[in-house]
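Showing chain A:
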Amino acid sequence: MRVALFVTCLVDLMRPRIGFAAIELLEAAGCDVIVPAGQTCCGQPVWNSGDRAAAAALAKKVIDEFVGSEYVVVPSGSCADQIRNEYPVILADEPEWRARAVELAGRVYELTDFLVNVAHIKTLPGNFSGSVTYHDSCTGLRGMGIKEQPRALLAKMSGVELKEMAAAEECCGFGGTFSVKFGEISAAIAAKKCGNACATGAQTIVGGDLGCLLNIEGKLRRLGDETTQVRHIAEVLTAKK
Partner candidate 1 sequence: MESRSRHFKANAAASLANPVLQTNLKTAKGKFVDKRAIAIKEIDDFEGSREAAKNIRNRVLENLDLWLEKFEESATARGATVLWAKDGEEICRHVAEIGQRHGVQKAAKSKSMLSEEANLNLALTAAGIRPIETDLGEYILQINDNEPPSHIIAPVVHKSLDEVADLFHQVHKTPRKTEIPALTREAREVLREHFLTADMGISGGNFLVAETGSVALVTNEGNGRMVTTLPRVHVVITGIEKVVPTLEDLTLLLRLLPRSATGQSISNYVSVLTGVKTPEERDGPEHLYFILVDNGRADVVGTEFQDMLRCIRCGACMNHCPVYQTIGGHAYGWVYPGPMGSVLTPLYTGLENAIDLPQAATLCNQCGVVCPVMIPLPELLRRLREKQVEKHLRPWFERFALKIWAKVAASPSLYALGSWLGVRYLKWLAGGRDRIAVLSAAPEWTLGRDFPAPEGKTFRELYRKGKK
Partner candidate 2 sequence: MSSREDILGRVRARLGRNTENAATARKDIEAAIDGRVQGPRPAVPTDTAGLVAWFEEKSAAQSSSLDRVATLADAPAAVARYLAGMNLPLRAVIWPSLAGLDWRAAGIEVAPRGAVDSDLVGITGCFCAIAETGTLMACSAPDHPATVSLLPETHIALVPMSRIVPGMEDAWNLARAELGSLPRAVNFISGPSRTGDIEQTIVLGAHGPYRVHLVIVERE
């Protein structure tokens, strides 16, 4: 299987190791991975901010860059959702582009979904051990149906103990630009998420979207929690003891 990785701008800037972990996982599942060099951002921030023209330009750029790859895999539910579900909407008025967007939509996957349902990964490269709790990021969950996939992967790791938190499906308060426009509200919502996550006693909070994870980690640290770890699912699945 030939897979093109869409790294996402946030991983590129903040947590490159998640990108490498994704490559490791895809290779472990038997995929040939390429990383198209010109990629930047999927355009979700501008689209959600109401700038249709900018969003359309970035959508076209991504569509062009990922021509011909058998699959496009994204270590983020919300960026994958942007490509799969929003590009056809953004380009609705340009029939040719819309058709290309729909074609791309058919081969773009969120990482854990791809590993479980397309690549049928058998063995994971990591042997993480510890207790974790999983935060379901909103767009991945409600836009891409990501729920069981990360749990199925975690279940393959004998050293992982999954402790489900209350209200795992509730928003962490990140919301992209919302987090910098309404910082206080955003942080107050994050505090509730941290409370629910920590109440499980898990050592590590795991999720599939870096934006949410940065939000949760930032809130934990501000609250004085120095011990609870916050990790992307790809990091956990590749972690070595």
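Basically, a contact is a pair of C-beta atoms (placed from the backbone, for glycine too) under 8 Å apart; a residue touches a chain by one contact, two chains touch by 3 or more; residues count from 1.
Inclusion criterion for the candidates: all candidates are chains of the complex that A comes from, given by their letters.
Nothing here was measured: the structure is a model prediction, and the numbers come from that model.
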{"item": "Selected partner (touches chain A in the complex), from 1 or 2", "value": "1"}
{"item": "Complex interface listing, chain A residues touching candidate 1", "value": "7, 9, 11-17, 19-20, 35, 37-41, 43, 45-52, 54, 57-58, 61, 138-139, 142-143, 169-171, 173-192, 214-215, 217-219, 221-222"}
